[in-house]
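Every protein chain except one is present and positioned as in the full complex.
== chain A ==
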Amino acid sequence: MPGSELTPRGASAPRVTVWLIILLALVVGLALWSLNVGASRMSLLNVLTGDPDDRLSKILFASRLPRTLALLLAGSALAVAGLILQMMARNRLVEPSTVGTMEAAALGLLVLAWLAPGAPLPLRFALVSVFALGGTLIFLAVLRRIALRSALIVPLVGLVLAGVIAAAGALLAQQLDLSQSLRAWNSGDFSAVLRGRYELLWLAAGLTVVAMLAADRFTVIGLGKDFATNVGVNYGRLMLLGLLLVAMISASVVVVVGAIPFIGLVAPNLVRWLCGDQLRRSIPLVALLGAALMLAADLAGRLIIHPFEVPSSGLLAVTGCLVFLVILIRGRKQWA
């Protein structure tokens, strides 16, 4: 196995099935744990054994269940968005938080706070989506104009663009005295998730399903425009679909909980490492692994200084950076 981790290979059906079962069990286990952990002393057993008074069911149904669902939905959606973006950029080292999508979405929230602070949710979502779309488009447009596309140039271009957008946001926030708010939106955290305040993420789940259904065609995009056109895929339309999916998924997550980094990078790459490159079979694995990572990060955030919380985005950023480095180092031969 060593030395061949990152070389593409076909996913054998039994192997995928085994991992599917393992990851499903992991996600179910983490979700149950997530239902069981919170600032109050209530545990799942209380509901099953004790008399479920109003307070217990309130905590479970108003706080813990929505939070757990939000984690599942956001984690899986971001993982799949990362995968789609990687196919579109034809590079596996990019994801929405390293190419400017998330930064642009946070900039959108900032502009909203500035010009229309009381805007209703649909309007907020629409405007933030437009920003996220813009950020992603800039990245892909710049990428098209770069002739020499070594595997490392692509993520670097993304990071530079993300940095520029983040700097623009920081400058505007400084002028508007909203630096702290921008920081909150840039570091996603599920502590304020409640029944009635996360439902936008179901839209992200719907988009994720669309992405899964279109997965085959995105595999073709990954092989290049000429190839895609030759096998009869409408390249332009598919790129637009991919863009919309990535932008709207990122926007829904940023609007509900703030920017969440690295899930879109780590989940697809780990799945490739486990099962190979064939997307059609492995895309459910990517979604499950994304959900598992998101749940694990948020659980850690809830447990480290219980009953207070550490934002899960911070924990993900640290682990995500490490995984990013490992991928870079292990894949060096391949990138060189």
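Quick note on the criterion: contacts are C-beta pairs under 8 Å (C-beta built on N, C-alpha and C of every residue); 3 or more make two chains touch, one makes a residue touch a chain; residues count from 1.
Just so it is clear, contacts and distances are computed from a predicted model.
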Protein name as given in UniProt for the chain not displayed, "Transketolase", "Fe/B12 periplasmic-binding domain-containing protein", "Alpha-ketoacid dehydrogenase subunit beta" or "NtaA/DmoA family FMN-dependent monooxygenase": "Fe/B12 periplasmic-binding domain-containing protein"
Selected residue (touches chain absent from view) among A:Ile59, A:Val233, A:Val246 or A:Ile260: A:Ile59
Sole contact to the chain not displayed, among A:Ala126, A:Ala167, A:Ala192 or A:Leu240: A:Ala192
Interface residues of chain A (partner: the chain not displayed): 38-41, 55, 58-59, 62-64, 67, 109, 113, 117-118, 176-178, 180-185, 189, 191-192, 194-197, 258, 305, 307-311
